[in-house]
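Every protein chain of the complex appears in place save one, which is left out.
A and B label the chains in the order they appear, each numbered from 1.
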Amino acid sequence: MATTEWNRRHILSLEDFTAAEYDIILQTAASFREVLTRRTRKVPTLQGRLITNMFFEPSTRTRSSFELAAKRLSADVLNFAPGTSSLTKGETILDTAKTYLAMGTDMMVVRHQQSGVPQTIAWELDRLGAQVGVLNAGDGLHAHPSQALLDLFTIAQHFDPDAPRTALLAGKKIAIVGDIVHSRVARSNLWSLTACGADVHLAAPPTLVSKPFADAFASESGSLSVHWQLEPALENADIVMTLRLQKERMSSNLLPSLREYHQQFGITRDRLALCQPHARIMHPGPVNRGVELSSEVMDDARISLVQTQVTSGVAVRMALLYLMGGGKSVA
Amino acid sequence: MATTEWNRRHILSLEDFTAAEYDIILQTAASFREVLTRRTRKVPTLQGRLITNMFFEPSTRTRSSFELAAKRLSADVLNFAPGTSSLTKGETILDTAKTYLAMGTDMMVVRHQQSGVPQTIAWELDRLGAQVGVLNAGDGLHAHPSQALLDLFTIAQHFDPDAPRTALLAGKKIAIVGDIVHSRVARSNLWSLTACGADVHLAAPPTLVSKPFADAFASESGSLSVHWQLEPALENADIVMTLRLQKERMSSNLLPSLREYHQQFGITRDRLALCQPHARIMHPGPVNRGVELSSEVMDDARISLVQTQVTSGVAVRMALLYLMGGGKSVA
Partner (left out) sequence: MATTEWNRRHILSLEDFTAAEYDIILQTAASFREVLTRRTRKVPTLQGRLITNMFFEPSTRTRSSFELAAKRLSADVLNFAPGTSSLTKGETILDTAKTYLAMGTDMMVVRHQQSGVPQTIAWELDRLGAQVGVLNAGDGLHAHPSQALLDLFTIAQHFDPDAPRTALLAGKKIAIVGDIVHSRVARSNLWSLTACGADVHLAAPPTLVSKPFADAFASESGSLSVHWQLEPALENADIVMTLRLQKERMSSNLLPSLREYHQQFGITRDRLALCQPHARIMHPGPVNRGVELSSEVMDDARISLVQTQVTSGVAVRMALLYLMGGGKSVA
């Protein structure tokens, strides 16, 4: 496996990832995806290593995915839950991180409601000379790199199941629909998709996306357009990525109602007729049925890649932990 | 091991279980019971497999028992906890189940406060063509098959520690005392005990058991009687199964007071004199001391099988997961 070029201890944002790095991840994830189809879906790669999940913002789905990825690699896992923690006792986040460092943690998977917390922990660990990697599992509105990487893997694998690679995305039209400006998932996907040469089209009400926002992600490889209607984004699209709508957006007057949102930006079977015939729908989950997607679309396994994304998530997270751990042979 | 006749992917209710199936479970559980007496109480049977505990209704005791059974079989375990979950984010129960399916779950252990949820999940998984088994760990007032099966194992093993089998129950008088009509444990036990030919006697106040209720469980093999007093049920009984009294029954006026309940239906040493000399007391736990049982009875290891039930629980749940997993050799 071509891990010789892998030089990152931390995975905090995809902002400066290269196509070569994306290809290493896709290739490594593909080999773990194969491991997960065996009867014994486990490799001894990280046996005796310790991965600590520090989810300051609770998330059953993402924590389960990381916990499972760690177990499939035979690592030991500690789950830090803030509810019952010392944080309520006046300890700082860095003190908590240093405590788990002192216990022998090899990698920390960090989710926090505030942007920048994983980066701050990574800086502190580096300052202390610790050889410990930090994986950002979602920080505020900033980034959610493992989600964007599993999305990338899902798309690439959709175009070539046997050899998922970045080249497959070149020129593909990918629509991203929904609450873009408040989405760390969208931000991370914008870095990866444009770097891989995709033709990305954002569609949302003006309160949820703006041209200056999109300009920040401009890249030489791909292209990026902003639409305030759904239709131009869907036209001839290969992939439609929908985003979860946070219901609190309504109370802050950014949206009139969920019903109205669905009428204008919800993905239905009728609207899919605008896309390429082989187009597929994605969503990071959990889906608000009847808001971002009609139930009919979501439950149609010929159209929806939502379950595939979940499956990809385990393989991609195994790949990330493996690469961060400086891994050699997979199985 | 005679698992050739085992054809069930799911265990949802005991309604249509045959004596042959009960015997396979008893025999398999006996061999795991032996494994649990070794110094290394573990077998590699389900290594690399994934069991997800989905306890929508919280339960430390039953979840611990299933978690331990899975670990003793060397499976990986994910615990889904509804409190911190996506359900609060608008995801349906089936979406949650499909997410864990997509992560690679091999078996789901499901508890829910509403009757029918495990069945609904099982139907959906079958519809999707998933080769994934669902084990009902208690749904509403409907069923709690693993509890009834561990009760069956406890009774059969009591009569013959070396070869627990259904034939041992034929003609034995088994009293079931307490809040029968609201008990999923009682319902599941009624299917198994009558199918094994036991002579079952129900005892409860008229608000907590009725003749039409009992008629629903009539069987050719065993016999079933209803009493509104305790004494006729205890007379010459071999086994007395007590049920947990939910304190909310009082507020709905089904019971006058816990004190009065204990005076009429509580099991005390005096009342046990009515039973067979070798009679034993059971309870699914946790016990309300001084209500269903006097502390004196509960703590007398010569009379009480309550701890044995807990021990049986791990062995029986190992057997169920093993059989659902299509297992071959045990150790």
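Following the convention adopted for this analysis, a contact is a pair of C-beta atoms (placed from the backbone, for glycine too) under 8 Å apart; a residue touches a chain by one contact, two chains touch by 3 or more.
Just so you know, these numbers come straight off a predicted model, no measurement behind them.
Chemist: Using the document's definition of touch, tell me which of B:78, B:287, B:303 or B:324 contacts the absent chain.
Modeler: Considering all chains, including the one not shown, the answer is B:287.
Chemist: For the chain that's not shown, point to the residue among B:7, B:60 or B:131 touching it.
Modeler: B:60
Chemist: Can you say which of A:18, A:40, A:92 or A:252 touches the chain missing from this structure?
Modeler: Only one of A:18, A:40, A:92 or A:252 touches the chain omitted from view, namely A:92.
Chemist: Identify the residue among A:48, A:171 or A:256 that touches the chain left out of the display.
Modeler: A:48
Chemist: Extract the touching residues of chain B with respect to the undisplayed chain.
Modeler: Touching the chain left out of view, chain B contributes residues 36, 38-42, 58-61, 64-65, 67-68, 71-72, 244, 247, 285-289, 301, 307-311, 313-314.
Chemist: Over the whole complex, note the residues of chain A touching the chain we left out.
Modeler: 47-50, 76, 78, 80-81, 84-86, 89-92, 95, 98-104, 128
Assume only the chains that are shown with their structure count from here on.
Chemist: Nearest whole angstrom, what separates the Cα centre of chain A from the Cα centre of chain B?
Modeler: A distance of 41 Å separates the two centres.
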